[in-house]
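Below is one structure. I have some questions about it.
Every protein chain but one is kept in place in this view of the complex.
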Amino acid sequence: MERIRIIVLGASGYTGADLVRLARIHPAVEIVALVANQKAGQTMADIWPHFMEADSLPPLARADAVDFGTADLVFGCLPHGASAELLAGLAGPRIVDLSADFRLRDAETYAEWYGVTHPAPALLDEAVYGLAEYARDLLPGARLVACPGCYPTAALLALLPLAQARLISPDDISIFALSGVSGAGRSLRETNLFCEVAEGAAAYAVGKHRHMPEIEQELAKAFGQDVLVSFTPHLVPMNRGELETISVRMTPGAALADLRRALDERYATEPFVHVLPPGVMPATRMVRGSNLCVLNIFPDRIAGRALVVVAIDNLVKGSAGQAIQNMNLMFGLPQTLGLEAVPLFP
Amino acid sequence: MERIRIIVLGASGYTGADLVRLARIHPAVEIVALVANQKAGQTMADIWPHFMEADSLPPLARADAVDFGTADLVFGCLPHGASAELLAGLAGPRIVDLSADFRLRDAETYAEWYGVTHPAPALLDEAVYGLAEYARDLLPGARLVACPGCYPTAALLALLPLAQARLISPDDISIFALSGVSGAGRSLRETNLFCEVAEGAAAYAVGKHRHMPEIEQELAKAFGQDVLVSFTPHLVPMNRGELETISVRMTPGAALADLRRALDERYATEPFVHVLPPGVMPATRMVRGSNLCVLNIFPDRIAGRALVVVAIDNLVKGSAGQAIQNMNLMFGLPQTLGLEAVPLFP
Amino acid sequence: MERIRIIVLGASGYTGADLVRLARIHPAVEIVALVANQKAGQTMADIWPHFMEADSLPPLARADAVDFGTADLVFGCLPHGASAELLAGLAGPRIVDLSADFRLRDAETYAEWYGVTHPAPALLDEAVYGLAEYARDLLPGARLVACPGCYPTAALLALLPLAQARLISPDDISIFALSGVSGAGRSLRETNLFCEVAEGAAAYAVGKHRHMPEIEQELAKAFGQDVLVSFTPHLVPMNRGELETISVRMTPGAALADLRRALDERYATEPFVHVLPPGVMPATRMVRGSNLCVLNIFPDRIAGRALVVVAIDNLVKGSAGQAIQNMNLMFGLPQTLGLEAVPLFP
Partner (left out) sequence: MERIRIIVLGASGYTGADLVRLARIHPAVEIVALVANQKAGQTMADIWPHFMEADSLPPLARADAVDFGTADLVFGCLPHGASAELLAGLAGPRIVDLSADFRLRDAETYAEWYGVTHPAPALLDEAVYGLAEYARDLLPGARLVACPGCYPTAALLALLPLAQARLISPDDISIFALSGVSGAGRSLRETNLFCEVAEGAAAYAVGKHRHMPEIEQELAKAFGQDVLVSFTPHLVPMNRGELETISVRMTPGAALADLRRALDERYATEPFVHVLPPGVMPATRMVRGSNLCVLNIFPDRIAGRALVVVAIDNLVKGSAGQAIQNMNLMFGLPQTLGLEAVPLFP
């Protein structure tokens, strides 16, 4: 098999490292360069515990020392802002960007939520929103793919079939989300310290999380109208995993069975998205380390409402795994290639 | 100070043990007997790691070997059903029951949710619902106090001031809750094993949790009308702590500032319930091991809605601590007596 | 590639499940039957969170309903005693047994430590002790392989090169070990409950652990004389992982550099065993979910002594992964086949 030559920008963050973890054993990938400006000159083994034996990986390099022309594909795992700035100047390789920079269609919305002027607004029209299960037709021809945020991935997989079928109301969607701590990255913040997190649970960024406009943008497309959602993330003491419990109001005439059927049908043949049997609770331990998404729907006690529960691994289906899935689809490979691993439990 | 002579029924469960932990250093309490039928003859040190040095505690005894007539107060920490059965026959001591048996006013509702006929329906009228901050007037004269469930304690402390002032709508309350594993008790169930819980997070009992009718009963009193709430608990990998994020619809004309003011005013002088400054997120680490409740209110992105977030320690304010608080109020003691400990962090 | 047809006995335990996790994506394996008498009739998805999507796996069956003649290899993941009993009657397929039954050469030692008469002593001579890095020559011809215990795997990988070169004294070896909770299995014991383990750390089985005679047996072969070791395991609050810090006395004339060189040389070309650069601390997070072993050696403050530190994933290199590695070597496959996954971190 001819290998896709990839470069990973930002290999010193959890997302970048998880991408390398997956890419390293992908049968159709060759890693030609790993970029991490602050850590240039070091090896992955120097900065990561789990790459102790990875002698064959290229050492970390500065972006300006890398010949991007040799790559077929660049994965961007840089922080927002920095990502678009660097990627805007890249000619040649195709791009899967895992930052937030190319997810929002509208530069003004971006500026409002991210607090900076978009560095490359001209590219926004071109970017494909890479929620793989819904972007399949566009990915083969895409040059620039924006990998969705972790929370939006889970929320949209749960809601899009219901929104598209108009089985739920667009103006009354409340998303309660739980995330493991890896979602906060490897940055040195007091709130990320073990002792601050262990034996603790708290909401954060209530009413302010940057994944809200992204969820709304994609739901708006599905509903054909503007949407505002309530989204409240919580941090819980675990490394990986994301769980969302979503409260929806069913449209008049719709019954829970209709919603279940819509989900069942939409995902019947999807390899990564599984609607669980009635009554089985989605849990993050069902997907740890894998590209899977498990979801289920339950009746709510309040008449006319329903609860959709969905779980993913925030670093895999919510980030690096979906990026690989996007790559597979961009390059005409089976979408599961390199992503077959069973979740790690316990 | 003359001491209240107490007996603890069910000292072999987490709730009973936490009650003994608190009672042991309470300056106005004397523990005269500890009951645990299955463990009779053993000491607390035999069955609990944290009572290694507690030589002075009475050994565990069978209920039928205990002279209840010697006690001023019995704390019931038995499972529901068993609790009412035993307590119904007790004459003499006053009772604080931590089981679910005397929380619901209506024996039929009890039968519906707990799957058994109530063993002592004649006592239901007499029982005082011991949400301490709201039962203060009744407790001094009470013979039988039903200590609220952990989830209802948090939910009601957050919602009652808003309901009583009619600042929120009774028909659109969604409670999203997180709990540490101690809430599930010390029973040998696969779902309570370390490996099943660590690195996992999941919803459970969706639409079926027995704390729902209890929340509804008390909210109905406050609203003056029947109420149904949506309540979705989740299990997260920590020992103690409970966090609820509650989505409410404000009544027309009400603004977030009105809700905040109602909470601020209601709890201004309460020693255990603290409305945090605007923007500060309640977290379980703020209350671990203590009888405190912290709460706050936030604007929701959906117009007309608000989010109330509340945290307690499920075993203390949600159970054993509130039981002690009830005892203090029943016996005319300062309600904080023996409950002054600062939370344990980290 | 022609596939090895395997049967897994005991797929309802953590070890069996991890073996299925690895076997399921192994390119040269076909799983023809999964045995779990107590769970017969259920699917892996029914009893395991991480096999939700594994429709293609055979359902769990009773041992007596399985045609072992169709298999090339049987993996035994049953408890000791039960394992030998069942495996003794098997004709046809080759066997990798992950229980303790065929590890000890001597039926009397087995009886002494396991408290039962060995069910199949006649097979003990035939069994190959499958510490893969040291059994490589014997595995291609082996019919019955005894997969080492998790603690012995780590200890022996650390000590055998030093023992064989007589760089350490046989009579003064103290092994201090830490293990995640999965090592205790999925059985319903109070000590395995989340609340009993989280925020806890304790030694267990001091002076009594059954892995001691196994370590001693293999060290005795290397030293050419009887050996007694001190071995103290501790349980710490994590799912997977095993760390051993081993205190050794160097033989007169030997220096730390000699010990390091012996380790370096022995493992220079081993794909799974990595001697870390001087000063780098082995940690379980370096190997989580993988078949890797990392080790290092440090000077001790007491003159003439040294400290060897070694980490593995107890369920992989310490059990299921090594079983697969053994299979690869038995069937002439590259030993890393199916075991290439990078550790999962975080």
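Just so it is clear, A, B and C label the chains in written order, and each chain counts residues from 1 on its own.
Just so we're on the same page, contacts are C-beta pairs under 8 Å (C-beta built on N, C-alpha and C of every residue); 3 or more make two chains touch, one makes a residue touch a chain.
Predicted model only: the values in this text are computed from it and were never measured.
Check each of B:F51, B:W113 or B:F298 against the chain that is not shown and name the one that touches it.
Of the candidates B:F51, B:W113 or B:F298, B:F51 is in touch with the missing chain.
Taking the full complex into account, find the residue in C:Q217, C:N239 or C:S290 that is in contact with the omitted chain.
Of the candidates C:Q217, C:N239 or C:S290, C:N239 is in touch with the missing chain.
Take the complete complex as the reference. Which residues in chain C touch the chain that isn't displayed?
Touching the chain left out of view, chain C contributes residues 171-172, 174, 176, 178, 180, 195-196, 198-204, 206-207, 212, 228-232, 234, 236-241, 243, 245, 247, 281-285, 288, 298-303, 305, 307, 309, 311, 346.
If the hidden chain were put back, which residues of chain B would touch it?
Answer for chain B: residues 14, 17, 20-21, 24-25, 48-54, 181-182, 198-199, 239-240, 271, 274, 276, 283, 285-290, 292, 294, 340-346 touch the chain left out.
If the hidden chain were put back, which residues of chain A would touch it?
The missing chain touches chain A at positions 14, 49, 181-182, 186, 188-190, 192-200, 237-239.
Following the convention adopted for this analysis, only the chains that are shown with their structure count from here on.
Which chain is the middle one, judged by CA centres?
Centroid comparison flags A as closest.
Could you tell me the distance, in whole angstrom, between the mean C-alpha positions of chain A and chain B?
The computed centroid separation for chain A versus chain B comes out at 39 Å.
Spell out, as numbers or ranges, the residues of chain C touching 2 or more other chains.
Answer for chain C, listing residues that touch two or more other chains: 14, 49, 181-182, 198-199, 239.
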